[in-house]
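The structure that follows is given in the form of structure tokens.
Removed from the display is one protein chain of the complex; every other protein chain stays in position.
Lettered A and B in written order, each chain numbered from 1.
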Amino acid sequence: MTALALKPLSRTDLFQEDFAANAAELPGAGLAWLDKRRAKALDAFAATGVPNRRVEAWKYTDLAAALESPLEPATRFQGAIHEAGAFAGIAGTRLTLVSGFLHAVDGPAQDIDIVDLGAIGAKTPDWVKDHLGLLAAGPEQPLGAASLALMRGGLALRVRASNAALHLNFVNPARRHDFVSHSRILIVVEEGASLRLLESHGGEGTGQSLTNLGVELNLKPGARLEHVRLQSESETALHVTSIAAALERNAGYRALYAGLGAKLSRLDVVVQLNGPGAEANLRNVSAPNAGISDVTTVMDHASPHTTSRQLFKSVVGGRGRSVNQGRVLVREGAVKSDSHQLFKALLLSPRAEADAKPELEIFADDVICGHGTAIGALDADALFYLRSRGIPEAESKGLLIRAFLEDAIEDFVDTAIHDALWRRLDAALTAMGQELK
Amino acid sequence: MTEWMLEIDNLHVAVDGKEILKGITLSIPTGEVHAVMGPNGSGKSTLSYTLAGREGYEITRGRILYQGEDLTKLAPEERATRGVFLALQYPVEIPGVATLTFLKTALNAQRRARRETELDAMRVLKLIREKAKALNIGEEMLKRPLNAGFSGGEKKRLEILQMAIFEPKLAILDETDSGLDIDALKLVAEGVNALRAPTRAMLVITHYQRLLTHIVPNRVHVLTKGRIVKSGGSDLALELEASGYENVEAA
Partner (left out) sequence: MVAVRETTERVADLAGEKYKYGFVTDIEMVRAERGLNENTVRFISAKKGEPEWMLEWRLEAFQRWKEMTEPKWARVHYPPIDYQNAYYYAAPKSQSDAPKSLDEVDPKLLETYQKLGIPLSEQKLLAGVAVDAVFDSVSVATTFKAKLTEAGVIFCPISEAIRAYPDLVRKYLGTVVPVTDNFFATLNSAVFSDGTFVYVPKGVRCPMELSTYFRINASETGQFERTLIIADEGSYVSYLEGCTAPKRDENQLHAAVVELVALEKAEIKYSTVQNWYPGDAEGKGGIYNFVTKRGDCRGKGSKISWTQVETGSAITWKYPSCILRGDDTVGEFYSIAITNNFQQADTGTKMIHLGRNTRSRIVSKGISAGRAQNTYRGLVSVHPRAENARNHTQCDSLLIGSHCGAHTVPYIESRNQTAKLEHEATTSKISDDQLFYCLTRGIPQEEAVALIVNGFCRDVLQQLPMEFAVEAQKLVGISLEGSVG
């Protein structure tokens, strides 16, 4: 590594210095189309820099302040990885990425085109060129833009069949230095095709590493994507994932996100509903105990006859903070848009904090849009009822907390995924001091 | 076996700083069923919640003995474990917790606290099914989240099912008949009567007399404005029905 190791950096220069020093060595350097997009993305990032609390969209989540030490860009991990991820054993091809680099591919081959972005070169298929870097790289997602400008690794996937299933197993092992990894996932689901995507982020990596992941989801007409994402890392980890999804007519995106551990985690999701019949249904469960769990979404109804639903539930203990920001934008002419958003947070301890900002920006009149937010504690009546049946207080609380989160999970995913998620959720809630059976 | 299951002595209870029960004295011998009747606002629910140990109900004077021991020192789950059961007037809905799961958790929690061996899933299921049958509660209802979407009658039957499963020593039924039609009422009454025993005592709290035709009490107490103004045998219920609460003379 060059300049980075030699002088102390201002946090906001961190990424720009990396680019200045290393752009020529990044994967695909020299490919005109990619160079152009990387440069544009860097400008988009530079408009904000690493966000601090004075940037409106990050007012509750000061990423700049959380970066305590200079970070080196991650290099390929040379050891063996045994971590199979939270969704191990659930059918599908498993792709393991370590610090953002493709490490292994296991499981049956399916009719899915896979391109290793860490090795992108002149022979890149057209479908990658046509899509890579067009989403999650603009000024409204500055970290996403940086993940493209400084991309070292990642995957491009194209699905043309129905019922494809993939598991992206991101592993964050302990490394010698604190690092930042910039990586990208590009997914194209072709017309009428469908994909079930399981994504897990785990690892015992200690230190202050920052995972910066940009995810582009392109759903062609009638395409369907079911996405289950679990992020559960160490308490010192920093994690930012920027997802941008573009849905054409009659496409459907159905996602369940679970955020269970990190010093700071930010899931930044922008969904564009670009054609009639497009539909997005997002759910999130978070259980921060000591860090910040931030889920910020923008739901853009850019076409008439589009539907969106969002249900985000957080359980906050210890000194944790839950942040839910959801902007629903209904553009002029997007009549018959139907949008509903619900944020609920339970505060369980004196130092817990919840912040919510459900925003509506409506420019069309013939729409149905609503949102609701409720922040509070466990229902005293329900708690008493359970105790009056002999269930001890701690266990009663555990049951109610479990029920609160289960409401967002049950009936949304199948049993295998449900159970896999609950294994990790149980562990997180136990750590929060709630014992469950 | 103690002679007196429940002894309430000069009980004063305040809620939000306002005194609701103004000196209740009543005792129930083991093996008997007593009824407390009163108009709205008389303090019936305050009595039942106080007996179950709900927060917010402050005992300012008097005492409650359960099987000879001070009940007020025990937390709600401890009272349940020792055999006190309160069938609520408005059973709570808990979405996300399946009824079956709930019953199993509660039963085993109580057994554990009593140092009895917990029952495995198969045995619990068998036990619950047996008792549920008698109350016309089907498998499908047991799978649903607790009380969510249940009709008034279904909720009350589920309360009685719990009573059958937990086998309490003291059962307090708070307006179990409210909101029930005659068929549901009969079913509930049958369930309650099936649990009468020389080792058990019950306190049936009600507004109307009709439940007491089916669950005939040994003794009736009339509660108005926080005081017991008259006590008598089961005919007192019929007398009240005929003349109304206002005309009851103080004992």
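Worth pointing out:
Basically, contacts are C-beta pairs under 8 Å (C-beta built on N, C-alpha and C of every residue); 3 or more make two chains touch, one makes a residue touch a chain.
It should be emphasised that the depicted structure is a prediction, and the values quoted were computed from it without experimental measurement.
Across the complete structure, the visible chains that the omitted chain touches are A. Considering A:L197, A:A356, A:I391 or A:A428, the position touching the chain not shown turns out to be A:A356 (whole complex). Residue A:A374 is the one among A:A20, A:A65, A:A119 or A:A374 that touches the chain not shown. For subunit A, the residues in touch with the chain missing from this view are 56, 332-333, 335, 345, 347-377.
Keep this in mind: only the chains that are shown with their structure count from here on.
Put simply, the C-alpha centre of subunit A and that of subunit B have 50 angstrom between them. Subunit A meets subunit B in the complex at residues 379-382, 384-393, 395-396, 399-400, 402-407, 410, 437. Those residues of subunit B whose C-beta lies close enough to touch subunit A in the complex are 52-55, 75-77, 79-81, 86, 88, 91-92, 94-97, 102, 105-107, 109-110, 113, 145, 162, 166.
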